[in-house]
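One protein chain is absent from this view; the other protein chains keep their places.
Entry: subunit A
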Amino acid sequence: MGRRRRRRRVDPADAARALPEAIAALSQTLPAGPSPETFRRAKFDRPEAAPAFWRLLFCVLSPQPPNGASASFSPEAQVRSVKLALRTQGYPRRALAQLPDDGSQGGRELLLALAWLLAREPLPERLLAQNRVQLGDEMHVCECEALASPGPPAPSVEADGCVDIRHLQWLMGKLRFRWRNLMASQQEQCALLGKIHSYTRGCHSDRSLGHLSVTETELLRDPEGGRQLLRRLQRENARLQAALEWRRRELVFWQWMDTVLDACPPEASQPTFLPRIPTPGAGALEPLVRELQALQGELREAVEARREAWEAGVGGRGPEWSAVRTALREAVGQDLAALRRACERSGSLAQPHGPRRLVRTEAGAPRGPGLRAPEVIEALRSREAHLEVVLRRLQGQCRQELARLVGALPGLVWILPPGR
């Protein structure tokens, strides 16, 4: 029998503090996080809360360039960007889309949108991971990051009338030169990183790393920079602790959000736009399935016809022949199995992901944790080979198309450009 537990009376003062503390913790993990008082005002849809929340959502939803170029976005542009981003992610409430572009209203709707984003994914953790202080020299071993955040939309230039193809060729050429310059810069960066890593061998207190990174080297050379780095790390620590706080206390926030939702006037009608699903809808699959079935049927027929012709040509020849046939069948079966295994393997090859710190080791040194460069190179090479195949196929299609066009215009002489 346990001690009779005293019923702990919840101190009303504690209960009153729990919500603002939870919100404060949340706010600290977010960029441009508003104060708990602003959250409260937003629940009651007070206009002074709106700008802070527009700013918060803009910082959360748009990939931020590191040098803080977000200042170049006007408030109206920020509002439009937030609306577009929410719609892209499938946010269902129409009321937000109808808020004015000047950013003067909408605290409550924005608060609901924030809650929606928080409920969908571990937002504070993701933001913290994205903006973390990097001590090592890092590179990404996959393209996920680059593909997921394509950057701000490029201004689309409307071509009024015809476009001179020479202008297009000019632009393509510029792009190629920039590509080559980029490669040259990257090679230079690699060479210099290699130098730093080999010159600082033995300087790192962590033996498994062995050498310093650029940031760490700068730390030693420039004390003021070192102090700034320390401050950044301390701020990051505070944010990480706030994230932990938030996770402990968030229940009271969600209970409060229920009351915010209740405070809203009922939605006039159903949302008229459906969330955009990034995969092709069911409608696109039907014709594909039909085509696949038709092709399978064709294949079956062709196989049957060939088998019959072969059997007719070979004929039944006696016991040693049936032994040969069994052996043949086995060999074919083994080939097929090997092919299937190869397909499965390449399909489910575990692709390494995310940013990794670069560590230079001596040949023959004991292997540390993490990826080795040859593995990454191997994965990249197979990916490159795959892309080459796709490129060749597309080029072949283009050539066929060109040949078709050439055929359609007799009397025209095609001169190929000077290439090799």
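Here, contacts are C-beta pairs under 8 Å (C-beta built on N, C-alpha and C of every residue); 3 or more make two chains touch, one makes a residue touch a chain; residues count from 1.
Note that in this section contacts and distances are computed from a predicted model.
Trainee: Name the absent chain as its UniProt record does, using one of the following: "Tubulin delta chain", "Transmembrane channel-like protein", "Rab-GTPase-TBC domain" or "Vacuolar protein sorting-associated protein 33A".
Mentor: Hidden chain, UniProt protein name: "Tubulin delta chain".
Trainee: In the full complex, which of A:Trp170, A:Tyr199 or A:Trp254 touches the chain missing from this view?
Mentor: Within the whole complex, the residue contacting the unshown chain is A:Trp170.
Trainee: Looking at the full complex, which residue from A:Arg178, A:Arg325 or A:Arg399 touches the chain that isn't shown here?
Mentor: Counting the whole complex, the residue in contact with the absent chain is A:Arg178.
Trainee: Quick one: say which of A:Glu188, A:Glu298, A:Glu388 or A:Glu401 touches the chain that got left out.
Mentor: Final answer for the missing-chain contact: A:Glu188.
Trainee: Can you list where subunit A touches the absent chain?
Mentor: Given the touch definition above, subunit A has residues 164, 166-167, 169-174, 176-178, 180-181, 183-185, 187-188, 191-192, 415, 417-420 touching the missing chain.
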